[in-house]
Each structure stands twice: as structure tokens, then as C-alpha cells.
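Quick one: structure below, then a few questions.
Missing here: one protein chain of the complex. Every other protein chain is in place.
Labels A, B and C are assigned to the chains in the order they are written; within every chain, residues are numbered from 1.
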Amino acid sequence: MTDLSAVKAALKAQEIETPSWGYGNSGTRFKVFAQEGVPRDPFEKLEDAAQVHAATGVAPRVSLHIPWDTVDDYAALAAFAADRGLVLGAVNSNTFQDDDYRLGSVAHPDPKVRRKAVDHLLRCVDIMDATGSRDLKLWFADGTNYPGQDDISGRQDRLAEALDEVYARLGEDQRMVLEYKLFEPAFYTTDVPDWGTSYAHCLRLGPKAKVVVDTGHHAPGTNIEFIVAFLLREDKLGAFDFNSRFYADDDLMAGAADPFQLFRILHEVVRNGGFAPERGVAFMLDQCHNIEAKIPAVIRSVMNVQEATAKALLVDSAALAAAQQAGDVLGANAVLMDAYNTDVRPLLREVREEQGLNPDPVAGYAASGWQQRIVAERVGGAQAGWGA
Amino acid sequence: MTDLSAVKAALKAQEIETPSWGYGNSGTRFKVFAQEGVPRDPFEKLEDAAQVHAATGVAPRVSLHIPWDTVDDYAALAAFAADRGLVLGAVNSNTFQDDDYRLGSVAHPDPKVRRKAVDHLLRCVDIMDATGSRDLKLWFADGTNYPGQDDISGRQDRLAEALDEVYARLGEDQRMVLEYKLFEPAFYTTDVPDWGTSYAHCLRLGPKAKVVVDTGHHAPGTNIEFIVAFLLREDKLGAFDFNSRFYADDDLMAGAADPFQLFRILHEVVRNGGFAPERGVAFMLDQCHNIEAKIPAVIRSVMNVQEATAKALLVDSAALAAAQQAGDVLGANAVLMDAYNTDVRPLLREVREEQGLNPDPVAGYAASGWQQRIVAERVGGAQAGWGA
Amino acid sequence: MTDLSAVKAALKAQEIETPSWGYGNSGTRFKVFAQEGVPRDPFEKLEDAAQVHAATGVAPRVSLHIPWDTVDDYAALAAFAADRGLVLGAVNSNTFQDDDYRLGSVAHPDPKVRRKAVDHLLRCVDIMDATGSRDLKLWFADGTNYPGQDDISGRQDRLAEALDEVYARLGEDQRMVLEYKLFEPAFYTTDVPDWGTSYAHCLRLGPKAKVVVDTGHHAPGTNIEFIVAFLLREDKLGAFDFNSRFYADDDLMAGAADPFQLFRILHEVVRNGGFAPERGVAFMLDQCHNIEAKIPAVIRSVMNVQEATAKALLVDSAALAAAQQAGDVLGANAVLMDAYNTDVRPLLREVREEQGLNPDPVAGYAASGWQQRIVAERVGGAQAGWGA
Partner (left out) sequence: MTDLSAVKAALKAQEIETPSWGYGNSGTRFKVFAQEGVPRDPFEKLEDAAQVHAATGVAPRVSLHIPWDTVDDYAALAAFAADRGLVLGAVNSNTFQDDDYRLGSVAHPDPKVRRKAVDHLLRCVDIMDATGSRDLKLWFADGTNYPGQDDISGRQDRLAEALDEVYARLGEDQRMVLEYKLFEPAFYTTDVPDWGTSYAHCLRLGPKAKVVVDTGHHAPGTNIEFIVAFLLREDKLGAFDFNSRFYADDDLMAGAADPFQLFRILHEVVRNGGFAPERGVAFMLDQCHNIEAKIPAVIRSVMNVQEATAKALLVDSAALAAAQQAGDVLGANAVLMDAYNTDVRPLLREVREEQGLNPDPVAGYAASGWQQRIVAERVGGAQAGWGA
């Protein structure tokens, strides 16, 4: 029943934003393993991101992380991106890697530290003005490690005050998207631990504030697609951070740990109109893959999101609705599983060929010679990374 | 620094509501073990609840569950309670034990089933009119077991419609309190799975709708006291369902599995003014203890809540705030732990003696002869229970 | 690289054992929903199981549950099965639905209760003698609900004593397979909570004792395929109980919640020789699906296990080993995912056609008219079920 040409058109129109930090070294608290050819500055990160876009055709957007991607001239960075067919995406604020942030940033008990953190956020909006980025993406490491360490309500007051100030600074077409996370690095309380907390703050702030769903930031057993459906129904879903996890915030390649879950999430996106441009949902990757090759791992994540999307688009929505309405449990489940069990790789190969791309992005990248070139050329200097 | 007489006064003023179903047989899906002397009707349940109040002095309120506690004359039931020093508390609606509810109640795909469920809720408000109960407590078993089985957003629409109709029926001094639960009996989606969902509905409904926190209804690792603090800050906390769990919704005696957590929760209640009568927070037990003696287990739960409350009241709030403000992690934690590590049982014995009670409620109940009497007298008839 | 005819042969040789209790009513503690046409006795259960085998061709074995499947003449039951092309499989002992078992069965503090429980297990071996069953499948609901309730080590002593006695009773070709489960119905300690405990007892008992892996019985985040690989390496894997879960022991249809996990498990079975008949691994379903139609749900579970098996058989093991040995993280993962992403349904349709079956078992069953017949004929009598 599904219109294949419409599915193909949707797949070609998809945009998946890749993270600048996904191209640098990363690791766990135990070890950051260095890789050869890793970028030494934001420009080299963009060069790598351009390879992912060249291979897949759907990754023109790149998120920045400040201060990791600090440069003197952000307009020049945006031009550098544009020259490579890229667009600078969300600006991610980092208020967790300074000794001053030991007890938090915007919710720190000391007003001087809060001021410093808010100033950093405001500076990020300045950068957005220069780069043309729409979204300020906020994730706070703020929280406490021990019962009694700080006052839960008091921290909410401070958080709210900071958000209010930053929200007021947003330009007409700019947004603030607020991420939540169950735990880590804070181990007792986290100031924005769940979607409900992010949602409540966004509701107070206004229409330019939306919730970010990072697929690795939930308690075990949380039904993420329920949250996605609920937020879309309330028009409060701002963005995804795709990655995958078996245990905690493992930050593995998107779709690697539970491809069925990724499909179910994208099914709710399709079902609830989340791909419509006017909904403004950003589809970002946020991963911290640390033992496998950098660029190929990002390509694989993009492909995994594409495959899940293709399956979601193939769901026979009329048959599904009919079975649901009839209370046919097995029939409705079978309609959904029929799409999931379809091998969509041939379809995606066709889509890529129609776009003039190598039907196999991994092979395309391997054949490009880029990996050998960066290993040979990027010698000396300090590799980008986000370890402490 | 703490004013002991104020602590004692607060402990004497505390009211813990016990559940009528806590006096009947209950169990797991594997077995409901029958106990001797278990009540055969709502009147006998009230007699048992009166024993708990007699032993503890703080349990005058009893929650009902409809249709389990269906009687011909609710005013008579309320009078029967009053004669025993009791007050009828929340009316809990049960829309999960009818074959019609196989696929849900208020969110069922079939409008006829939804109508039946909403009518039951409206009938519960009628009962509240008769009993003088303030709160309609809503917990829905609604959800799905399989991906695709029903439409997540569509179910929210139906749920919202039902809540709207019932909310409109509430009297001036009546409230609707909406419980959330991660899972069980639905195993894939639950229509109100977390506090955020309940909060969003309550916000839409208005000031007479509040969230219920059942301490057994969260994903592993959820910080419940954060939710309590957040909801109190938003003035959306309506009630507690206290019980305890090691794994899922085990429904064990309150305070039995993690007494430190119960203390932390009550600390947030104290810190955020949740004991003030005008906040309207109801402190209910909701447990399904199935292998130990019924009445003594309820007494033990009441005592556990009392002990946690006493410790929370003993926290040196000035010292705590000073250490928190100074960023003294160990010092602030030590202030909280000092209260927790205090043995408050002597204080509670004093409180009870000052109230003319046996200082040991368990011994007091044992000495009352009630248990022997009900075992001897309650012979024949159908024991109350909530098994399928 | 894979030999398709070998894959087909393996799929035709596969045997999946279905549970007699999967054909009766079942539910949660909240409600057992009754279905029309449900069997009223063990013979009718076998009739239904025969339909599953007729539709799929791979389900000739049926597990019994005693006392649920108590009959006067077990040889007659076996003959009834044989007449329908079925074989009686494992005998499951049930020592949890008697009031005497409130505090446990073989680990109960009272020796009289332990005696009763062990006598039941010995009686199950008698039944195995009559039915020709190879396996006594043991799952104990034993445990405690509260810290201090009973002595953990003492319970292990009693458990060990009971297992020793039953093990000594086994015939030469009989086995004891011991299931573990994290929790439920016991909520604080469970006497066999994890594979390590089962393994340690089986090791002490001897070669006729093996571990059962029920896919729903683990803590969140447990890597089940690791356990499968480890037990196969130690030659201590006796059987699977397949079902699926999102949260606890949800007992949904196998493969419904996480088909990728089921594939990974079956990949380890293939990799470690677990399909070889001499390894003696039994592939059983154990599910408690309660809102969907009984027989079709069992058929769907069988198909899901078949599909995961087919994918596991399609893994290019030489390419996988080469990539693993080379430390090629992405390459090795890609080999595995290539098999998983394959749509094996056409292959299975071929297999079925070659076996003279309807290529679509669900359609085949629907066309058989069996469902209409049992709804019409099975009127009156007590439906089978396992609720309390």
C-alpha cells in the first residue's frame, strides 16, 4: 500500500546532523585511546564531516561544541563549512570542564560561578548569531553526588533564573533546546534528570524552548518512543541526540545496540508528523565511540538512522490503524513487524544511486582515500578530544 | 538546634491514610495466600483499620477502592467509620478487573468501553459526595503489550477526553489525583508511565488535579525525592502512595526495602513545606503485603513512615543550609546523616505515651486480643481480596 | 559464503517445545482475562499444540506442568500425543500454588513442608517414567520478602538437600534442569536468583543437572548471550525458556520485545555448537501471553524463534572470525549485522513449502477452522489457567 516514490523522496530529504566531537578522540574515565589522523582543530573536523556527507548525502549539518570548537572568526568557520556543502548546526554549550564547575554551573551555590556559566551561554548565542545556527543546545552536568550536598529546590530556582536570562537573549529565529539525563557525571541528583523536568522548564520559558531526547539518557526500561510521541503531541520535541547504549550513557553508534527501538522511535516520529519541516525537529547524532575508526563509525550511525527511517516509512499506516481500531493485537503488531523485518538496504542503495552516490557509503568512503590522507597529513599538533 | 517540642507536635499531628485493600488477601500472579480472620466486607475492613489507628494514633483515614468496597449506603459506611474514630479518605477507582478492560479502560480503542469506564469514574465521584471524601484517586492499568498494538498518541487523546469529563464533574472541594506507573500490567506502553505525563495532564486540567507519587512505580535508579521536591515546588503534589520495593512494584511494607530513601523523601517534604495542611498532600499507604499478617504489617508501615518523618524533622536545617551554601560536600552530607543515624524510637515512644497510647504499637495490638477475635469470629463468607 | 541447503536442513531439523500452559488462560496479578475456546484439560491442550505443530512443522514437543496437567494415566496422555504427531517433553514441577508454600517449598523452614515439596518432585520423576520425558524442569518460587525473614545460607542448605535427593532418583537417561530467576514472586531474596547459583548447584549434582536460561529472568542490562556462550563452553546449558520482556518477567511472545537480542542469543548457540543433538539443549517456549489469542500467539513465537535461527545460521562465520582476529571492530560488527538485516521470511516460506506446509503459518492456522471449532465446542467445564 505504501507509495515507494514518496518513501524515496522522504529519504532523500532527510537531514542528519553530525557532531564535531564525534570526529575527535574520546573515551571513558579509564582511557582515551588516540587514533591516527584525528582532527587538530574545528576546520579539520568540518573536513571530516564533509566526507560523511559526501558518502551518505544526508549529513550536511554539523553541531559545534563550545569551547571545544572555539575559533577567532565564526563567520569564517561558517564560510569554510559552506564551501564544503555543509551548514553549521546547533551550538552546544559546555559548562563542565572547568575547575570552577566542580559543584555545578548554572545551579552552583556560588553566584559568581553561576554568572560565569550564564555568560558562557550568552556567548554561545553570540556565536549562533555569527554562524547562523538556529539552536542553542543545553546540557548541564549539574547535580550532586551525596544526599544533603545541596538543596534540590534551590538548584531549580537557580537553573530557572539562568534559563530565563538566556531565553530572553535569543533572537527571533533562534531556539533553546534543553537536554535531560538520568545521571552522570552527577551521581545522586541531576538538575534536569528526565523529560518531565525539561518539559516543565520549556513550558514556562515559551515556544522557543523545546526538549531534546538523547536516546542514551534514560533509566533502564524507559519507553523512549512514548516520550517522543508525547512530546510531539505537545509540540515540545526540539531535537534528537541519537546514539545507543546497553547499560548507561554508553554513547555507541546509533542503532547498534537496539535497532528495533530506533525503528519504534522513528515510527512515532512518522506517525506524529515529526519529519514535517515546520515541526522543527532536529535529527542529530551524539556519540562518543572510542575504540573504532572515527569517520566510518559516524557513517555507520547515519546509515542506521536511515535504515530505521526507511522501515518506519514503510509501515502500512492504514492497515495498522484498522487493526488497532479493531483491537486486533496480533494483527496490529504484525503490520508493524512486517515493516521492521523488511530488508531496506536495497531500497537505500537505489536512493543513493538516484542521488549519484556510491550505493555503499562505507565502501565509498574507503575508496575515497581520505583516511590514508589524514593519517599521513595530520601529524603534529594536538588532537581534538574531550577527555578531562 | 532542633525544637523537640515542635517535632513532637508535628508527629502527633501527622495523618497516615491506610488502604482498605491492605486488610484483605492479596498476592502475586502465582498465588494469593489466604489468611485467617480476613475481612469479608468493607465494614470489617474499617474495623481492622480502627485497630491500626488505635495502636498508632496517626491513622484515622481509610482509602476505599471501588468496586471492591461497594456498599448499598455510603453514608452509612461513613457513619460506621466515624463511630470508630475514622474518616473515609480517597476513593480509588478500579477499571481493570472486568473482561471488557482487556485492552484498556478510558483509553480503550472502543468508545463503548471508554463510556463504561468514564461512567464508573463519575459514579466514584457520586460516592465521594456521599462519603465526604476529598480525593478521587485515579490509577489506570491502561497500556499495550506489543509494539504497534495501539496508537500511543490516540490513547493520550482518549485519556485526555476522559479526564476532562471527570474533572468537570468534581465538586468545589473535591480533587482528582492522578497516579503514574512505569509498567504492569501493561508491558510495552503504559498510558501514564511517569510523573511528567501525569503532570502534563494535571496542568491542563487545572488546580484540582494533582500528581500521586507511588514509591513503587518508577524505573530502576529513579531519584524519587527529586520528583517530590520538583512537584512541591510546582504545587502539583497531591498524594503519596507509600510502599516499598526491591525490584518492580513489589508493594511491600513502606520503609522495609530502603529506609534511607523514605527518609530522603520525607526530608524533601519537610524542606518544601509539604506537611502544611494548606498544601493538601495526602500521605497514604498502598501496599499488597501477602505473606505476613495483615494488620501488624500495616502497623509496621505506619511506624516506618513515622520514624522517617521524625528523622526528617530532626534535620538541623540551618546547619544544612549553611554547609550547602558554603559548598561543603562532606559537611552538608554529615548534617543530613546525623539526623538519619539518630535512633528516633525513644522519641516516638514518648510521643505515644503523651498521647495515651502504648509506646509499642505492635505490642499494643498484640495485647488487644483483636487478632484472636477476628480469627474466631470471621468464619464463613468470602474473604476480601483483589486477585483476578 | 553460507551453504543455503545446510541452512534449510538445519531449519527443518529444529524442534521448538511449546508449553501446555501457553494454551490456557493466564494473566497478571490484576486480572486473568478469559478467552473463548480455551482448553479444559490436558488433552485439549495437546490438541491445540498439535495445531501449532501442523502450522509450523517444528513444534512436536509439548512441556507439561504438574499439577496443572495431572491426569490419571500418563501413558494414555503420551499415546494421545503420539497419535497427533506430538511428543511429551519436559515435566515442570509446580511447588508454589498451595497454601503450605507461603514461605517456600524445598527451602521452607519447616521440614514437613520440604518433605511435601520433595515428594512432589519425586512424583514428577514417576510421571517422566510414564511419559518418556527426559527432563525434570525445576523452577522454585522460593525466597523471602523481607530482610531477616529467613537465613540465606540455611535456605541453600535445604535446597541442596532436596536437589540431591531428587537427583539420586533420576533414571539413566533422565536429567534435571534448574531454572533461575531474579525475583518474583519473592521480592527480597530468591533462592536461585541467577545463573551462577544454578550452575554451582548443577556442578555439585553432576552431569545430569543442567542450567535453564529463561530469557525473562534477568536483571536489567544483563547480557544473556554471554551467559549462553559461557554455559555452552562449560557444557552446562540444558534448556531455554524463550519469551520476551521489556521490564520484568513480562512473559510476552518470544522475540517480540527485542528481536536483535534473540538473534544474538541464537548466534551464540550456533557458534558454540548448541544445536548439535548430543549437546542436549532443549528449545522451549515459556510465555504467559494474556491479552492476545492463545494459539496464534504461540505460532508467532515459534516463527520468531525460527527467523532468529535462520539469521544466526546465515552469519558468515569465516568472515566474522577473520574480522574479529584482525581487530576490525566495524568490520566484524558489519558481518553480524548483515545477517541480522537480512529478510529471512522468503527463505522460511521456501522451507515450509518444501515440507508441504502453508508458507504462512498464521494464515494456515486461520484457514484450518480450528479456532471456530474450539470456540463452538469447548463450552462448559472449567477453562485451564494458572491464576491463583
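Keep in mind that, in the parts below, a contact is a pair of C-beta atoms (placed from the backbone, for glycine too) under 8 Å apart; a residue touches a chain by one contact, two chains touch by 3 or more.
All values reported here derive from a predicted model rather than from experimental measurement.
Checked against the full complex, the one of C:N272, C:N304, C:T342 or C:Q371 touching the unshown chain is C:N272.
Set against the missing chain, the residues B:D100, B:D258 or B:D316 yield one that touches it, B:D258.
Mapped onto chain A, contacts with the missing chain fall at residues 27-34, 96-97, 99, 101-103, 141, 145-147, 182-185, 187-188, 220, 245-248, 250, 252-253, 256-257, 288-292, 387-388.
Residues 103, 109-110, 145-154, 156, 182-183, 188-190, 193-197, 199-200, 203, 218-223, 225-227, 229-230, 232-234, 260, 264, 268, 271-272, 320-321, 323-327, 329, 332-337 are the ones on chain C that touch the missing chain. On the side of chain B, the interface with the absent chain consists of residues 220-221, 223, 246-247, 256, 258-260, 291-293, 296-297, 300, 307, 329-330, 333-334, 340-343, 345, 362, using the contact rule stated above.
Just so we're on the same page, only the chains that are shown with their structure count from here on.
Chain geometry summary: the mean Cα position of chain A and that of chain C are 40 Å apart.
Between chain B and chain C, the centres computed from C-alpha atoms are 38 Å apart.
The set of chain B residues that touch two or more partner chains comprises 103, 145-147, 182-183, 188, 220.
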